[in-house]
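Next up is a structure, given as structure tokens.
Of the protein chains in this complex, all but one are displayed in their positions.
As written, the chains take the letters A, B and C, and residue 1 is the first residue of each chain.
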Amino acid sequence: MTKLHVTTSINGEEVDFLCEPQQTLLEVLRETLGRTGTKEGCATGDCGACSVLINDRLVCSCLVLAAEAQGQQVTTVEGIASEEGLHPIQQKFLEHAALQCGVCTPGLVIAAKALLDRDPDPDETTIRYWLAGNLCRCTGYDKIIRAVQDAAKTLAHPA
Amino acid sequence: MGAFAYVAPTRLDEALTVLSEHASQGRRAQVMAGGTDLLVQMRSVDREPRTIVDIKKLAETNRLDLASDPIFIGAAIPSAVLNENADFVALLPGLAEAADLIGSTQIQGRATLGGNLCNASPAGDTIPAMIAVGAVCVIAGRGGTRRLPVEDFVTGVGTKALRPDELLLGLEVPKPAPRSGDAYLRFIPRTEMDIAVAGCGVSVTLDDSGTCTAARVGIGAVAPRALLVPAAAEALIGSKLDDAALAAAGRACSEASSPITDKRGTADYRRKVVGVLCRRAGAIARDRARGN
Amino acid sequence: MVRVVFPNHLLSHTGGEREVEVAARNVRELLEALERRFPGSRDALRKSAVAIDGQIYQDAFLEPLEPGAEVFFMQRIEGG
Partner (left out) sequence: MAEAVDFKVIGTSPVRPDGVDKVTGRAQYGADLNLPGMIYGRVLRSPHAHARIKRIDTSRAEAIPGVYAVICGRDFPRGQSGEIGGEGGGDVADLAKNVMARDKVLYHGHAVAAVAARSPRIAEEALAAIEVEYEVLPPVLTLEQAMRPDAPLLDEHLYTKNLPEKPDKPSNIAAVMQLARGNVDEGFAQADVIVEGEYKIPMAHQGYIEPHACVANTNEAGQSTVWCCTQGHFEFRAMTAKVLEMNVADLKFIPSEIGGGFGGKTVIYLEPLAVLLSRKSRRPVKMTMSREEVFRATGPTSGTWIKIKVGAKKDGTMTAASAWMAYEAGAFPGAPMGPGAMSIFAPYNLPNFKVEAFDVLVNKPKVAAYRAPGAPQSMHAMECAVDELARKLGMDPIDLRLKNAADEGTQAPYGPKFPPIGLKACLEAAKRHPNYTRPKPPGAGRGVAVGFWFNVGMQSSAEVHINENGTVTVVEGNPDIGGSRASMCLMAAETLGVPYQNVRALIGDTESTGFSNVTGGSRTTFATGMAVVKACEDIIAQCKARAAATWGLDESQVEWQDGHAVPAPGVNADVKPLSLADIAANAARTGGPLLGRASLNAQGAGASFSVNFGDFAVDRDTGKVDVLSFTAIQDAGRAIHKAYVEGQMQGGAAQGLGWALNEEYIYDENGVMQNAGFLDYRIPVASDLPMIDTEIIEVPNPSHPYGVRGVGETPIVAPLAVASNAVRDALGIRINELPLSPPRILAAIEAAEAGAR
């Protein structure tokens, strides 16, 4: 099988990899590049655990071919915190106990970031519909919604 | 057994050459836009190797022209991009709604009107909405470009009037006349993330007195393919789009449907609910046409 | 003496006796007494949980029994 050579940027860092044409970005991130922060919950785009940003656009990495990453900017959960520490969304998820098992959390952090980058002051309904593609089976979503609301406040008025 | 390949041509003639070469050699090529249906199918029902032709790098499939009449919507524009365009949403709110209902935020970042149409599912959300606004497919092939109304494009469950050496470039939608409005509603058991159990798109145009002078109604998920329902339009045209007219149009939709019973709903349920959706979408389209 | 109550599914081992009085100072002695009294009941009894005066023990053996204590044999509980 002919492998494709792909040059892409992951969390601001240039990355090269070889992949098969039908391999997904999720599979390459996890199995080839060892970046397992992005999770697989369904591989059919129904759960959002594999959410990443491609050129700041929220997508499921299970529904993106790895080959499509050529020349794109990919952001994964590993690239959300900075030298200064956790991103406010991550911090608020912790403070609000918005994770129990935590396996949906990477996808939710990414999705929430995509939302707040576009809409710094979303209402509860907007948050709920934006995050409808990120399944969480543990929390009932209550604390997740509150964490995102609180993160929006923090981002609007940094301490 | 062949092998998978991936190409992402940047020029239309390159893309068409790949398709026609594969067609003539009896090899399988498949056009990919957002890939949200294709990748799922590749891992489940249809694992056969093929060459994937990614059309997202073509200029034409990414073109959105709202100034022209007809409007042109490139086949590879993700629904999230369409919905971020305030002019598009203002012009075709019903079609925008339908595009906004395809899957999650994540899916909308990739899924396209062109892909939704080419997937040819009976339940594709944007298809009845496109039918309602009179959208026409612009199809490119080696011999040139041809046009086909959306209601004639899908021929059955998963089948379409597209030759293996052709690709869907985009959709032309007649610019809505003054005092026009469109709307799309679908029914799903949850609030998000489901495939439509029934869907209905309605567009109407009113005269100065508020009488409906033109209407189109499309229904989805209630037949092997999305349908244009002329009888529903006839029930609306000439009326003030009052409850009685809307109810008559709803009945026409129920009568035009030939649904199945499956894991998503019973035939009986779908037949009834498509009528409910027609009434409700008709009222929304009417209010939009009235400007309120 | 302690009062012992069996659930329906153990009655086939007790010859249909639902309640008995047994002299025992702890669960070990109780089990031994019951096994002598109802031959062949050992596995079924030892697989059961017991409730001693309202407190449920999944694996009782050394627990002391006060005179007059009530011991219910019951199905073990599992959870998710």
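Convention: a contact is a pair of C-beta atoms (placed from the backbone, for glycine too) under 8 Å apart; a residue touches a chain by one contact, two chains touch by 3 or more.
Computed from a prediction, not measured in an experiment: that's the story for all the values here.
Asker: What are the shown chains that the omitted chain is in contact with?
Answerer: Visible chains that the missing one touches: A, B, C.
Asker: Using the document's definition of touch, tell me which of B:195, B:214 or B:260 contacts the absent chain.
Answerer: For the chain that is not drawn, the touching residue is B:195.
Asker: Which residue, C:20, C:33 or C:74, contacts the hidden chain when the whole complex is considered?
Answerer: In the complete complex, the chain left out is touched by residue C:74.
Asker: Residue by residue, what part of subunit A touches the chain that was omitted?
Answerer: Residues of subunit A in touch with the missing chain: 20, 30-31, 34-44, 46-47, 49, 76-78, 80-81, 86, 90, 93-97, 99-106, 109, 124-125, 127-129, 131-145.
Asker: May I ask you to list the residues on subunit C that touch the chain which is not drawn?
Answerer: 5, 7-9, 11-12, 47, 51-60, 63, 70, 72-75, 77-80
Asker: Even though one chain is hidden, which residues of subunit B still touch it in the full complex?
Answerer: 44, 187, 189-195, 197, 262-266, 268-269, 272-273, 276
Operating definition for what follows: only the chains that are shown with their structure count from here on.
Asker: How big is the gap, in whole Å, between where the Cα atoms of subunit A centre and where those of subunit C centre?
Answerer: 55
Asker: What is the distance in Å between the mean C-alpha positions of subunit B and subunit C?
Answerer: Centres of subunit B and subunit C (C-alpha means) sit 69 Å apart.
Asker: What are the residue numbers in subunit B that touch two or more other chains?
Answerer: There are none in subunit B.
Asker: Can you pull out the residues of subunit C that are in contact with at least two other chains?
Answerer: Residues: none.
Asker: In their complex, what parts of subunit A are in touch with subunit B?
Answerer: Residues 1-2, 4, 20-22, 24, 43-46, 48, 51, 54, 57-60, 62-65, 67-68, 70, 111, 114-115, 129-134 of subunit A touch subunit B in their complex.
Asker: Hey, which residues of subunit B end up touching subunit A in the complex?
Answerer: Against subunit A, the touching part of subunit B is residues 3-6, 8, 32, 34-36, 39-40, 42-44, 49, 52, 54, 56, 78, 80, 103-107, 109-110, 191-193.
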